[in-house]
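I'd like to ask you about the structure that follows.
What you see is the complex with one protein chain gone and the rest in place.
So, subunit A:
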Amino acid sequence: MELLYASCVGILVSCGVFLILRSRTFPVVLGLTMFSYAVNLFLFSSGRLSLNQAAVLGYSSEYADPLPQALVLTAIVIGFAMTAFVVILAIRGRVDLGSDHVDGQLPNKGSNKNKDKNKKVKI
């Protein structure tokens, strides 16, 4: 179970980081969401993984740590609000700047051909 859990978190983090490093806002938002899923799973596991253990005293012989569960709830709520905010902000950026690039405009590609194309379009 530990291996499966850890590789889940690992894959989510690597996908998230890859997407965050993209230049358009939509993949970045997706990446942030994946990253926060991974973080939530990771936080949950910080109380150790265990089966059939209640978080309340007296319901089972061994009990699970209730604190990480509370932490995850808080983190989910905060992460949800922040994602909603960044989605709205990305839409506003698209409207205000006319492009969904995180820098607000497409960078000129290195080759001369592209530069010429851009110039023509501008004219």
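The rule we apply is simple: contacts are C-beta pairs under 8 Å (C-beta built on N, C-alpha and C of every residue); 3 or more make two chains touch, one makes a residue touch a chain; residues count from 1.
Simple rule for what comes next: contacts and distances are computed from a predicted model.
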| message | Just to verify: the chain that's not displayed, which of "Sugar ABC transporter permease", "Stage 0 sporulation protein KD", "YbaB/EbfC DNA-binding family protein" or "NADH dehydrogenase (Quinone)" does UniProt list as its protein name? | response | "NADH dehydrogenase (Quinone)"
| Pick from A:Glu2, A:Glu62 or A:Asp96: which residue touches the chain that isn't shown? | A:Asp96
| said: Residue by residue, what part of subunit A touches the chain that was omitted? | reply: 20, 25, 28, 32, 35-36, 39, 42-43, 45-48, 67-68, 71, 74-75, 78-79, 81-83, 85-86, 89-90, 92-93, 96-97, 102-104
